[in-house]
Structures are given as structure tokens and as C-alpha cells.
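Written below as C-alpha cells is the structure these notes are about.
With one protein chain withheld, the remaining protein chains of the complex are depicted in position.
The letters A, B and C name the chains in turn, as written, and every chain counts its residues from 1.
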Amino acid sequence: MAVSTDTAPRPTRRADADAYRDEWTDWLRMMLLIRRFEERAGEAYSIGHIGGFCHLYIGQEAVAVGTISALRDDDYVISAYREHGQALARGMTARSVMAELFGKATGCSGGKGGSMHLFDLERGFMGGHGIVGGQIPLGAGFAFAAKYRETEQLSLTYFGEAAANIGSFHEALNIAALWKLPAIFVIENNGYGMGTAVRRSAAITDLADRAASYGMPGVVVDGQDVIAVREATDEAVARARAGEGPTLMDIRTYRYVGHSMSDAPHGTYRSKDEVEEFRQRDPILVLEERMREAGLLDDAALEALEAEVTAEVADAVQFAEESPEPDADQLWTDVLAPVKEND
Amino acid sequence: MAVSTDTAPRPTRRADADAYRDEWTDWLRMMLLIRRFEERAGEAYSIGHIGGFCHLYIGQEAVAVGTISALRDDDYVISAYREHGQALARGMTARSVMAELFGKATGCSGGKGGSMHLFDLERGFMGGHGIVGGQIPLGAGFAFAAKYRETEQLSLTYFGEAAANIGSFHEALNIAALWKLPAIFVIENNGYGMGTAVRRSAAITDLADRAASYGMPGVVVDGQDVIAVREATDEAVARARAGEGPTLMDIRTYRYVGHSMSDAPHGTYRSKDEVEEFRQRDPILVLEERMREAGLLDDAALEALEAEVTAEVADAVQFAEESPEPDADQLWTDVLAPVKEND
Amino acid sequence: MATLTYRDALNAALREEMQRDGDVYLMGEEVAEYNGAYKVSRGLLEEFGAKRVVDTPIAELGFAGIGVGSAMVGLRPVVEMMTWNFALLAIDQIVNVAAKIRYMSGGQIGCPIVFRGPGGAALQLGAQHSQAFESWYAHIPGLKVVMPATPADAKGLLKSAIRDDNPVIFIEGEMLYNLKGEVPDEEYLIPLGVADIKREGADATIVCHSKTVAPALNAAKTLEDEGLDVEVIDLRTIRPLDEAAVLRSVRKTHRLVIAEEGWGFAGVGAQVADLVQREAFDDLDAPVIRVHQADVPMPYNKHLEKAAKVDATKIAAAVRTVCYRD
Partner (left out) sequence: MATLTYRDALNAALREEMQRDGDVYLMGEEVAEYNGAYKVSRGLLEEFGAKRVVDTPIAELGFAGIGVGSAMVGLRPVVEMMTWNFALLAIDQIVNVAAKIRYMSGGQIGCPIVFRGPGGAALQLGAQHSQAFESWYAHIPGLKVVMPATPADAKGLLKSAIRDDNPVIFIEGEMLYNLKGEVPDEEYLIPLGVADIKREGADATIVCHSKTVAPALNAAKTLEDEGLDVEVIDLRTIRPLDEAAVLRSVRKTHRLVIAEEGWGFAGVGAQVADLVQREAFDDLDAPVIRVHQADVPMPYNKHLEKAAKVDATKIAAAVRTVCYRD
């Protein structure tokens, strides 16, 4: 694994391996749902039912599931353009997400956002942003609002490891730490920004160490072990709720597929072998094995789960296909707020 | 010194206190020249001979003199808007700088730049920039060019400690370290950005520690002791010349005057007492005493130096007053390069 | 009617709106303990406390984004840009998020935020500190752009901007802060998108905004002595543009001069000229003429700077031209 060993996921679980066992089945189901959803999205893209840029989450499922499972329903979640998995983990329906990818009126953004711009205000899912690093100050802003209102909500902000080199990362983390905002900053570290390995874009490869520049804790987390992810997230959540300020999580994972649908899974920047090697420690397999050991899963149960999620995704695709296009007048709506009486 | 003790200058000199003794007289003279120059500039501003924003360097003289004395003539220097002292230390004449403050045709920027935009390409003095942090990537760019051309030149980039919270600091330092550029980044840490103390703008107050985010050395330096400044700069210069990459220097100093001429020396953000207290360890006094101990300076010699620089500054003011305004057509020149044959 | 400075009128608007709505807060560099670089926020820290009057580090992109994020979840931030020159560092958050979030989210998420601060040139601040960017922001759907010229307009428009549910770019002027004017004692709002006839006239129209309003009125006075009766229309809001007000005036006077502080190419005046030639082609008795800054970075030298700037003399000359008086 020449190019990216320096950021390869490594075991970090500390607590009792049985922790959260009553949630394992839900986690497994959600990871499977995301996996199957992304596979079908990829198919739909190749036959032209989905357009634009489409960035799949395959291989990173444990990050979304392990982190979001630690949140309260009224917390805020914000991500970049590789956010299908987080949207599903946050409880958005496969229908509303798939329909958005199809650009349909029934999509979570009414067909106006697309794959990179999924939104669900009710669930505190705040997008879906296309400018690298742009969501980091926004996430800090949600935390600012939570503190302002004393609601004990927090914000969870995802970004790729390549985004840790952009100015908004530095500005937002400094301010969030200075003001002790209830924020969690998650570096979703899949080893590459498009075709660039971490060590070709960052002067240090242990990005968690950058937390020290802001006096906040920085932790490296095994992103292929959902239990480890949840464990680390719980600590960050506790700090945020206690008013102790933000945490930076460097969650090590891997993207099995290309950067986007228009990019091959491997190429000049990484080898087929490397991808294969990382696939060995698949986040779904890791949990599956743990559950089998614990006697919480057998082939039948797994097949049942598989059947469930496959049906759910098939239904979502059918729903998306059959849903109507937005009305033509939708072009002109939502530019400005509906006119109201100023008072 | 309530508000800013956390970044107060503290002794850091390590090597033989006699080091560089043959340069001491030049340093003392240059610090005196800067001090007197700034005093006269302040007067000229109050009677309307200088306009716009005018940021004085009084109290920070040892930083410019100690750092620039370590450079080669063909190295590059770039700073922010508080750059009169660095311009003089770089060998620009008091006449050309004062005339620029007066907006005269004989000024170093032809009267078109002003106090915040002093330039002297011949001496590698690259400005004088008004957007906080804007000069940091530019300084890295000069270092990039030096490396590209294999000239063994380096770049010295000054910025205030408040600029260490802006995105360009993060982006430029990461790239400079990643590419091992021959650059020296100097945080001219005078404790305040306008009315904001370091601890109100940065989540950590030891800004040198931020170097770790880029895998580069970060050093805290006593900015009131020109010998300590030079000592630390020599190390950074050696690293840069040896191709070992950039260094971050957090040089602790203090601004005796207001942020700019339109700002009082003390006010809500710092007390008169604090300013008085810092004045006790004046960089000129510190060197003066050292020289007296070493028997290199007596009252007569000091008076002679004083007389020299006072005359030099007086001459500069007269020169500036008597110099012509730029021709009216200067409004239209220098917008684009003179038209040349495209081959 | 009390006489207030433009600065104090803005201060009063902020105070009243912060008293009225606990979700309104002010954030920016030096706005709190320092009372604002230009003292617009004087006294607000004492009255509302550090929770609602927030000093930020120098990190325009970061605090603009924090403001936008807080507005996305319902707070109503007023983000002060110490000057609009520095907002170039924050422009990604303004253009790519604030202006688009409602549209991208299919109408779910709004962004009731005001970005405010001084724009354009003051005196001898040099090239980087003397820029007028109103045409840039007005180019962007999803934003509103407001530029008051008088204390009364400043107060009434800022109050409306804060209550508006859209992102509003509110551009003041360092050279306007000390301008005095009558301001109503009772509370009032001035709707966004409505121009104001600052002077009625029959022979020619001057369309202006912000810092060009006063010179336009001076030019009108000069021209009065020359027998020209000039109407002066203050746009007040650049986007949405009050097209009806401009067209009404031009259909009456048949002659138009547009005066703006900034550069000419694709400036606000270009849009107004395009509008008028398109909608009032047959009403025009002369081509529309524009007066704007010299097409160069602003020089430091005071004589060169004066030559670069729009003034009453240049505006009057343009009016004579459209009236074929030269």
C-alpha cells in the first residue's frame, strides 16, 4: 500500500468490545443500506438517470454510522459533496435521497440541489456542500447558534482530509476553540483528495496533530471499525455537551471507488492491489464478524437484512424513476424568501 | 501587564552575548534611525503632510534590524502595512520612504503606493501590503521562485500575530513546508491586533506551536533584544539555504504607539501603565546597555549617532516636502505593462 | 426630527433591532470592546453584552461562514466587514452559500443575514483599501444590495435589512459616517427596493447612489443657475433595482446621467444604461452618459486620487453634455 500507508486505518478501539451491542444490528443494517444504495446510485448514474457529479461513499460507511448514531435528533450535521451515506445515516429516507439524485420534485431538495446538495432541515441535515472546506465555518455557525440559544445542541461537521489544508479549516477551528463552541470536526480521512495522497498535500500526515494549533483534543480513529468510531464520537459529544468545546477527529477510512463516477477506482495515483488490500478490512465485514463472534448474527439473519435493504433501495429507485419532474415554475422559486410584511 | 502578559517578550538569547559585536554599532544606528524616522513621520501626519493610514513601528525596531541584518542583498523581504522600519533596515533611503509617505513623485513607489505600499525591487523589498495575511503566500512565492531558479535566495515574510488566525497563514505555511521552500515566516508579535489581545483572537497564545501543524520548527524569540533576534534568524537562514525548508519565528515585541495614527496609544484594550512598563525594556536601550558594558559606546558616541540620524531624518523630511507631486498623467500609467512586441 | 450623523443613525438602527429581536446579534472585528473601527457599534457591548456583540479574530472567511451558518438555523446576524475590501476573503461564503442556500435546499433553509461595513474610497487609503464592489454583489441572484446616502435612509434601510429574510449586502461609506441629517424621532422602516427622488426636475435625470448623491445634488444646484432643472434619483437599493422609478424619471426628462463611485466596466451604471435604452429607447433625446471612477487602481497621492474620483464638476459636465449645453 505504498502511497497511503501513512494514513491507513489502524485499530483504535479501547473500551469493551461489547459496548453498544444492542445497537449493532441497526448499525449493520444502516451500513448495508448505504452500501446497496450507493451501488444502485452508481448504476443509475451509468445509465444517465443521475447527472452531474456523483461521489460515492462505498468503503466509508462506518464513519457516518458510528458518528451519527451518537447524536441527538436535534443536533446539526453538515458535510461536503460525498454525503449520501451521512444523509441516510441521519434518517433521511432512501426515497428522498435517491429522488434528489434523479433531480425529481420528490427529492429532499426538490430536485434543485442534486447529489452534492442534499438537505433536510427537519433532521438537522444541513447539506451537502460543493466548495471544499466551505461547510467547516457553517458547522461552527450551527454550534454558535446552539450556544447562543443554550440548547445543548451540537454540530457535527464532516470534511475530507484534503480539506484540512484549506484556510477555512484553520479559521473555523481557531474560532470554534476560542469560543468553546459545541462542535465536532470530523476529518473523513480516506487517504486521497481526488488523485492526491495525504503526504503530497499536507506537510504532516497525522492531521489530528493540527488540533494542537487550536488547543483542542485531536484523535485518530479507526474508521473501518464502527464501534471504535462510536466510542471516540461519544467522548467528543460529551465534551461538547459539557461546554468544553470542540474536538477534531481524524477518522481513517478508505474510498473503494473513484473520486466521482467519472473517475476510475484506481489509476496513476493508486494501484488495484492497494484498493484490494483495503477492501479486506471492510467496515461491514468487521462488524459482521464481531456480531457472529458474539452470536448476534447468523447467515439467515444476515440474508434477511440484505433482503430488507435491497428491497428498500429498489423501492427508492422505483420511486425516483416514477416521481415527477419539478414544475417549470420551480426555476424561479426559492431565489428569495417569500415576501412577507416587514412586521 | 494584565492583558498581554501571555505574549510578553522574554529573554531568549542563548549564544555568546558578544556575538556580532562588530555589527552592533550599525544596528544601534539603524534602530535609532527608525525611531526618529517614525517620530517625524508621526509629526508630519498630524500636520497633514502624510495622509491615509499610517502605522508606526516604534518599539519594534529590533525585529526589523535583527532579522534583515542576517540576509543576503539578493534575498526577498515582504511585510504588511507597518513596514517603514523594515524598509529602512533593508537599506531604502529615508528620503525615498519619507517622500512616499508624502505621496511625492520621488517616493519609492512614485507617490502611488503610500505608507502601506512601499516597494523597492532593487533591494528585494516587495511591499507593503494592506490585506492582513495577503503577503504570506506572496513570500512563499518568492521562495518558490528562488528554489525554481536554484539561486539560494530566500524570502523573509513579516506579519502580525493577529494574522496567524487567517486562512492564508495556514495555506501558505503548509505548502511552504510541503515543498521545503527557502522561506522564513516572522510573526511580529506585538501582543495586539488593533484593540484585540492575542488571547482574545487565538485559541493558543504560543503561536510558535502552530509550526508543528506543518512539521516546521517554530521558535519564540525576544524581540526587544536585537542580538537574540539575529541569533534566531541566523538559524532560520541556515535551514533555508541548506534546503531544509521554512521556519516560523514568533518574535515577541510591543507597539508603544496606537495601531495607526488615528488610534490612541492606550485605551479600552490596554492601560497607560502597561505601555509604560513595556517601554522599560526598550530595544534601543537593551543594545545600548550591552554596548556600554562592552565598552563599545559612550555618551559622546551615542550623541554622535543621534546627531547623524536626526540630520538624516530632517533631510528626508525636507526632501519630501520639496519634492514634486507626481505628474497628472501618472494617474493613467502603470495600470498595465507598457505594450511590447508579442515576440 | 433629530439631527444625527450617518454613523449614529446606523448605531440607532442596530440598537433598536437588537432590542426588538433577541436573535439579532452583531459580529465582526473590533465591534465590541473597541466600539467598532469606525465606531458604528459604540455602546452596544455595554447594552447587549459579549454574547450579542461579538469580537472576532481576523478571519473574514471563517466568521462570515459562522454568521451564515447561524442564520441558516434561524439567528439573524449582522456581520460587520471592517471594510468591504476585506470581504473579498469571505466572498465564497457570501456568494456560494448565503446567496444559494435557499435555492439549493429547495426552499427549506433561509439565510437572514446582513453583511455591513464601509465600501469604496475614503481619503488616500491606497489601491487595496479604496474599492467599490456593489456591481459584483448586485450581479448575484439571491442577494439584496443596499447603499444608503443619508442618515435617515441609513437608519430606515438598515432596520429593514435586518428584518429581511434574505442575505443583504449593506454598503456604507467611511466618508459618509460624519454626514449629518434629519432623522425622524419615531420608529420607521424604509422598504428595500425603492429608490428616492432626492430632487425633482424636468430637464434631465441624474441616477446616483451612496457617495454620488451629494455631488449630484451639488451639480443640480450649479446647473439650476444655468437654467437646467435636474432631477436626482437616489437608487438606495441596487438589487432589487427600482426600475420603475428610473424609467418614470427618464420618460419625463428624456435625458440621463448615471453617477457611481466605482469603476465603469460592467458597473451598476452599465445595468441602468442597458435598462433605459431597452425600456425607454424612444424617450431618450440623447445617449445616456455615465460618470464613474477613473479606470485605474486608486492612487495614494491626494491630487491623483482627487482626479480619479467622481465629483460635482464631472457630474455637471455630463449633464450639460446630455442637454447639448456644451
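To be clear about the criterion, a contact is a pair of C-beta atoms (placed from the backbone, for glycine too) under 8 Å apart; a residue touches a chain by one contact, two chains touch by 3 or more.
Everything numeric here is computed off the predicted structure, so don't read it as measured data.
Colleague: What are the shown chains in contact with the chain that isn't displayed?
Modeller: Touched by the chain not displayed, across the whole complex: A, B, C.
Colleague: Among the options B:9, B:59, B:85 or B:111, which residue touches the chain absent from this view?
Modeller: Once the missing chain is taken into account, the touching residue is B:111.
Colleague: Considering the complete complex, identify which of C:25, C:115 or C:263 is in touch with the unshown chain.
Modeller: C:263
Colleague: Out of A:8, A:28 or A:132, which touches the unshown chain?
Modeller: A:132
Colleague: Looking at B:8, B:131, B:194 or B:317, which makes contact with the chain not pictured?
Modeller: Spelled out, the listed residue whose C-beta touches the missing chain is B:131.
Colleague: Determine and list the chain B residues touching the chain excluded from the picture.
Modeller: Counting over the whole complex, chain B touches the hidden chain at residues 76, 78, 107-113, 117, 119-121, 126-131, 134, 136-142, 144-145, 148, 167-168, 170-172, 174-175, 178, 333-337, 340, 342-343.
Colleague: Take the complete complex as the reference. Which residues in chain C touch the chain that isn't displayed?
Modeller: 61, 85, 88-89, 91-92, 95-96, 99-100, 103-104, 126-128, 131, 135-136, 138-142, 239, 241, 262-271, 273-274, 277-279, 281, 284, 286-290, 295-297, 299
Colleague: Taking the full complex into account, what residues of chain A touch the chain not shown?
Modeller: 51-53, 103-104, 109, 111-117, 129-133, 162-163, 165-167, 193-196, 200-202, 267-269, 325-326, 328, 330-332, 335
One rule holds for everything that comes next: only the chains that are shown with their structure count from here on.
Colleague: With chain centres defined as mean CA positions, report which chain is farthest from chain B.
Modeller: It is A.
Colleague: For chain B and chain C, let me know how many angstrom lie between their CA-based centres, rounded off.
Modeller: 36
Colleague: Where the centres are mean C-alpha positions, what is the separation of chain A from chain B, in Å?
Modeller: 45
Colleague: Taking each chain's centre as the mean of its CA atoms, how far is chain A from chain C in angstrom?
Modeller: 41
Colleague: Note the residues in chain C that touch 2 or more other chains, in rising order.
Modeller: 56-57, 59, 61-62
Colleague: Note the residues in chain B that touch 2 or more other chains, in rising order.
Modeller: Counting only residues that touch two or more other chains, chain B contributes 165-167, 200-202.
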